[in-house]
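Can you keep this structure in mind? I'll have questions shortly.
A protein chain is absent from this complex, but the other protein chains hold their places.
By letter and in written order, the chains are A, B, C and D; residue numbering begins at 1 in each of them.
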Amino acid sequence: MILNSLLLPGILWPLLLVCLMGFRTTRALVLPLTPWAALPALVAASLLTPGETRWHFPGLLLGSEIGLDATGQVFLLLTALLWTVSGVYARSYLRQSNRREEFYFFFLLSMTGNFILIVTQDLFGFYFGFSLMSFAAYGLIIHDRSAAALRAGRVYIILTVIAELMLFAALVVAAGISGATTFEALRAGLAVMDPADRNLVILLGVAGSGIKAGLFGLHVWLPLAHPVAPAPASAVLSGAMIKAGLLGWLQLLPLGLIALPGWGAAMILLGLTAAFYGVTVGLTQRDPKTLLAYSSISQMGVMTMAVGAGLLMPHAWPFILPAIAFYALHHGLSKGALFLGAGLAGGSDRRQQRWIWLGLWLPALALAGAPWTSGMLAKQLVKTHTLYAPAPWDVLLPLLLSVSALATTLLMARLLYLLRPAARSSTAAPVADLIAPWAALLPVIALMPWWFTAAINASEMETESVMDSLWPVLVTAAVTWIVLRLGLFRTLQPVPAGDILTLWTRAFQRFQLPPDPGSFSAGWNTLQARTMTRLTGFIMAVQEKFDQLEDYLSRWDVALLCAIILAAGSTGIGIGFIWINTR
Amino acid sequence: MDGIIFLQWAFDAVLGLGLLWLAWRALNSSDLFKAIVLFIAFGLLMALAWVRLNASDVALAEAAIGAGLTGALLLAALARLETMTDQNVSGVSAHPAHPPSPTPAGSRFSRGLLILLLSASTAGMGYAVWSLPSYSTGLSMDVAAHLDSSGVSNPVTAVLLNFRSYDTLLEMIVLLLAVLGVWSLDGLPPQPEKPPATVLETLSRFLTPVFILVAAYLLWVGADAPGGAFQAGSVLGATGVLLLLSGWRPRARLMQWPLRLALTTGAGAFILLGLLTLLLEKQLLAYPVAQAGRMILLLESLATVSIAATLAILFLSVSSGHKMKTGKEEKE
Amino acid sequence: MTNAFLYAFAGIGLFVLGLHALVVHAHVLRKILAVNVMGSGVFLVLVALARRSGEATSDPVPHAMVITGIVVAVSATALALALMLKLAGKSGEAVLPGKHND
Amino acid sequence: MDGMSGNAWLPLMVVASALLPGLIIFGLPEEKVRLRTVLNLTGAFAKIIFTGWMLWGVYHGYQYEIRVAFLPGLDLALRADSLSLLFIALSSVLWLLTTVYAIGYLEGSPHRSRFFGFFSLCVTSTSGVAMSGNLITFLVFYELLTLVTYPLVVHRGTEAARRAGQIYLTYTISGGALLLFGVIWLYSITGTLEFSPQGILYDLDTAYYPALIAIFALLIAGLGVKAALVPLHGWLPEAMVAPAPVSALLHAVAVVKAGAFGIARVVYDIYGIDFAAELGVTGPLAALAAITILYGSLRALAQDNLKRRLAFSTVSQVSYITLGVAIVGPLATIGGVVHLVHQGLMKITLFFCAGNLAETLGIHKVREMNGVGRRMPWTMAAFTLGAFGMIGVPPVAGFISKWYLGLGALESGENWVIPVLIGSSLLNAAYFLPVLHRAWFRDPPDSWPVTRDTVRDLGDKETAWALLLPPVITALLALFAGLLASAWFSPLEWVQLIAQRAFHHP
Partner (left out) sequence: MLIGLLNIDWGVITIMLPLAGGIACVLWPAMSKPAGLISVTGVVLAIAGLGWRIMENGTYRHAVGGWGAPLGIDLFADGLSLVMLIMTALVGLGISFYAKRFFSPCDAVRFWPIWLLLLAALNALFLSADIFNLYVALEMTGLAAVALTALTGRIDALGGAMRYLLATLLGSLAYLLGVVLLYHDAGSVDIATLAQRIEPNAAVWTALGLMSAGLALKTALFPLSFWLPPAHASAPAPVSALLSALVIKASFYILLRLWLELFGAFAEGVSMLLGLLGAAAILWGSLQALRQTRIKLLVAYSTVAQIGYLFLIYPLALVSNGMAASMAAYLAFSHALAKSAMFLAAGNLMQFGGHDRIADLDRAVQRLPLTVAAFALAGVSIMGLPPSSGFVGKWLLLDAAMSQGRWDLAVVMIIGGLLAAGYIFKVLGYAFTQAEVPHDARAVPAEMEWAALLLAIGAILLGFMAPQIFALIHPDLAVNASEAGTVWTA
């Protein structure tokens, strides 16, 4: 229990650091601590017993629940680990940067938000964490201030705001109808809700979280933002923060409570599309970080599909959930390692570069789902339960998953090709400080599947699975060999990052009310001015008439005439009255 | 008897029409001087009407003030006006002049409207008068009932100086105000002294003592017969006017304290007496019956002085723009 | 029936004549004359109607009132004339100025 | 109403605590800075103490009321109930802070006695508006507020200020006239103007209903001018020529809130919410509020002048209150009424910050704000909190309001409100986030557009303490009002008490 209570300090520690950074006197003091800011959370996450921890803070927001279940713990572990590694990595990565403090400021804020959204079980805390993380990440994305970064930042922030609002709408509608303040109650409420309302909530919720999770169609910011951010930021963006969207689904959707075949199918379709689309577009990329971003889209597609499966099969959810959790963990760590590694690539020290390249094989293979890697385990876990899905998914899903694994493997091959030591060169070699955190991640990735199988007593690391996961690697190796031999990709033009964003912008341009709010205002002003001129002219004319009338009335004879009329009129009224009465 | 009544009727009718005709001529004659002369004639005719109406007191006042003094004031003013504007203003308004109006049509319209309205008003007011009961005593019974305790036997004087003496008090103030108002308009442009007409001079030398005597008589007789303070005052004032016309000017010393005292003495006496009676009788201007006659005479005498001084000084101011030296200028 | 009403009608007539002149004439002196004529008209009505009580006992109260009125009228006339002269001295003509003097 | 009555003089003391210092200050010579400061602060603290006392009392069911005959059949009545205390508490806290701010802001500038005199009178009027026990008292203080704010608007004495003042008056006086007309008409029907929990109209004959609807329109039009309901909002952006403390307190809190508060009073205590709904007037009002919310935000988008942008933002945000009032239901009421406080805290923060930028660096326009976050981090941090609050991002207070408004809309079936809220937040984000981006992420220029003749000698300080503390405090208050929304001392809790009393009357 005492260990559990470490959670809160662990989570709030980065927030405290941020606050202390605000004061000039304490800033110097806390700066050295900032790279390690996620460590307390990591420690707390690894030490606590899931499910036991549940705190209720009635005064906080509209009543806060803080707690962690097993899934949450996995998410927190993943996140904290990734933030720690990236934090340490960033210390060296940004050594030369004059915006280091700024980076850490937003880094810590995003981190806090990320932690909070994981540990809170109420709507408000989640929403708060989600917002904090999302908005703070803007600072990370545009860190470089390059034109690309700014553009990415703009796209990101717009979509973030939209996501926020969709989520808000989803939450407020769900809470308004069900009266819930915690996700537990909310899910229960959704399960019994009027389908129309439920569909609205789910639509908004899926889309809102989906923007963060890179759901197909809403993913456009990802390939823009991830490459332009500094490597440690990309790592957490792609590894940790993207999972917030996934977590949002897990929290919001009535998974395991009722079957929602329509939504399930939709999500599976979206997931599959993303999985293949991401790979397809990714393959054309030349920038490894963009490629990685597309890989993330693709991988998130798999997870989306799994969630969709959960919607189809509520009974299987207890099994699917850990699969998703593990997949998230696996993807987060591998992708983090790849981004950090990509940041290392390009040094002038050939020898070092070769080692780093070799190191990158591990997460790449893991993502590809090569045998005995976490990827294999994750894919197997997901695939296992798809077999029980209703037709046609029971056949289609395993097949498509396998194909997707192949695709991913191809993508990874492409990545490794792009990152090969000879491909890039830069002047300075990365220092040891930079390599160490990345290197520290590799054994974790390597050992993770074993730890996890032990933890859940699973048998997925068996030969059958190995065989199942081996063929994509072999096929890929063959394909790569052919491609390299034939030089097929040399002339391939990369799909511009953000792919369908162009469609989006074009659509918006058509429907944009005024292209520029300024011109709307200008038009308004001209209208006003014109009206005013006309009005002024009119008023002037009236005033002139006024003055003439006043002059007329001021004439002695006219005025006296009026007096006579008044006297005669008053009398006339009376005399007339008498006259009428006498008749 | 019928014949006498008819004759009276005819006379009255002629008089009434004469009044209207004179008024019309006076108001619409082409020449201002003629207009004023006609107005004076109108005043005299009015006096005749008052006599016909058994209002001898009014007739006296009208003759002295309405026709005499007002006429003198008007003539003097006209004379000043002509010298001032250096043109013969008499002929200026040959026609009933309108201020320039925007459109002749509007002007014609408004003139027509005016005539129409005035005719209607005349008819209305005539009807109103006609509809009054043909017999009414007004307050004459009340006056008669209290005449004995009023201290005088002339009912008009009784009303003026006893029953409605408060009105008279305020009237004295009105006179004073007129003087003050005229004085406050000082700064009239200098006026060349006209050589006095010799005939007028002789006349005034001769008339002055007579007028003073007449005034004293009127004052004295006012208690019982037509006459009284106003009539006496106006006669006295007229004397002053005559003197002024003949070129006589009061000495500067006289124009200060004595004049001020003369102007205010009537009102002042009223006020002092009023306050005295207020203290003694708890009622403003309530004279003890035994003293009423004497008090009225005292008041009348002082009022006569004031009225005379006022009227004379008004004439002086209007005719010559005589500057009443005010406090500050006194010191200079 | 006495001559009361006859004179009263004459008084009304004078009032209206004066009013007419007051309206139509521009010259201030004529306006002053007009006011005086109007006043005479009113006085005439006042005294004439007092005659309704009969030949002998005329109501003295209106008489007193008219004397008061005559005095008021002469005071007003004097003030008006003085004002007129002053105005003519400043503006050069004895007509009412327009509305605004600025 | 359990009939317990507390010290009847307390409401009067609250009013006097601002009035007396104000009157004394008018007579003070310009150079008596210290005495004036002491007077101001004494008044402000006294008001807080009295308010606290009454808060305690009202919470425990006491009633504070004082009345004095004013017109035949009508009294001037000051009464402290839960709704009025909410407003009073807000105004007294913000008055204190704004006073501190104004002392710093106006340091060394001319005509301070006049300024602080009218400033105090303005607070007096606001207190009176808050504690009016009937519509006539409300009207009196409401108009008084118009009058005493005018000198503050034209305080600078420039031609622009004069014109702004004329515009301000044109709107507010016309509004006042409409209000007067409505009130007098109402009075001619009811014969009473007392605020009462169920309204005063529910048992009127139905023949009066058309008249009552017209009266409602008049009253809302009259109040809507100050509450800046579209299309009666035109004065608000113009009035921004006033000095920053004025804009901050008056146009974010006192004046616009007086209008919104008045709308709440009319709906709850004159018409009665149920009766108003029966009459069918709440729907149009809500629609009008919604239009205002969106229109204000749209116009804010196009403004380059920071204060004007904030002003249009106020136009939009104040209508949340109206919206909450117009939606029939306790939850919407909570959302609307609590926004009275929340919007006040957030918007005053923003105005304080805008004032700081103008006063310290001469920044008036959004496009001059590049990199200002680096130069004035605390100010901009406060600004950021305020801005996020406006957008409705938790845990800043604005979120709470929006949440309850959303819940309230659902509760009463007014689902269309939710898109409005969403749209407004979107627009809020659209006009606030670029500002924040500039301030935090752009590089600062080589020199700041300082226009004042004498730049304050601040050394390397961000700005003067008196200028910096108030926005930081209000920002924190806004933050904690949201973060601790359910704590016993939060505005939300108090508003729930109000809603409870308004909707569960015996």
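Just a few scattered comments:
The definition used in the following text is that a residue touches a chain if its C-beta (ideal position, glycine included) is under 8 Å from a C-beta of that chain, and two chains touch if they have at least 3 such contacts.
If you're wondering where the values come from, they're calculated on a predicted model, not measured in any experiment.
Shown chains touched by the undisplayed chain in the intact complex: A, B, C, D. Within the set B:D31, B:D142 or B:E201, the residue that contacts the chain not displayed is B:D142. Considering the full assembly, B:L263 is the residue among B:L263, B:L297 or B:L311 that touches the omitted chain.
The residue from A:P9, A:G22, A:G523 or A:G569 that touches the chain not shown here is A:G569. Touch with the chain that is not drawn comes from one residue among D:Y105, D:F119 or D:Y150, which is D:Y150. Only one of D:L86, D:A161 or D:V420 touches the chain withheld from this view, namely D:A161. Although one chain is not displayed, chain C still touches it through residues 15, 19, 22, 28, 31-32, 35, 38-39, 42, 45-46, 49-50, 52, 62, 65, 68-69, 72, 75-76, 79-80, 83-84, 86-87, 90-91, 96-97, 99-102.
Residues 124-125, 127-129, 131-132, 136-139, 142-143, 146, 162-167, 170-171, 173-174, 176-178, 180-181, 183-187, 257, 260-261, 263-264, 267-268, 271, 274-275, 278, 281-287, 326-330 are the ones on chain B that touch the missing chain. Of the residues in chain D, those that touch the hidden partner chain are 65, 67-75, 110-111, 114, 139-141, 143-144, 146-147, 150-151, 154-155, 157-159, 161-162, 165-166, 169-170, 173-174, 176-178, 180-181, 184-185, 187-192, 194, 204-205, 208.
Criterion: only the chains that are shown with their structure count from here on.
More contacting C-beta pairs link the chains of A-D than the other of the two pairs A-B and A-D. Separation between the centroids of chain A and chain B, computed from CA atoms only, is 105 Å.
Chain A and chain D, compared by their mean Cα positions, are separated by 36 Å. Distance between chain centres (mean CA atoms), chain C to chain D: 66 Å. Of all residues in chain D, none touches 2 or more other chains. Residue numbers of chain C whose C-beta contacts span two or more other chains: 19, 23-24, 96. By the touch criterion stated above, chain C contacts chain B in their complex at residues 1, 3-10, 12-21, 23-27, 29-30, 32-34, 36-37, 40, 43-45, 47-55, 57-68, 70-79, 81-86, 88-89, 92-96. Per the touch definition, chain B reaches chain C in the complex via residues 8-9, 12-13, 15-17, 19-20, 23-24, 26-28, 32, 35-36, 39, 42-43, 46, 49-50, 52-55, 57-58, 61-62, 65-66, 69-70, 73-74, 77-78, 80-81, 84-85, 89, 92-93, 96-99, 111, 114-115, 118, 121-122, 125-126, 129-130, 132-140, 143-144, 155-156, 158-160, 163-164, 167-168, 171, 174-175, 177-178, 181-182, 185, 187-189, 230, 307, 311, 314-315, 317-318, 321.
Of all the residues in chain C, the ones that touch chain A in their complex are 19, 22-24, 96, 98-99.
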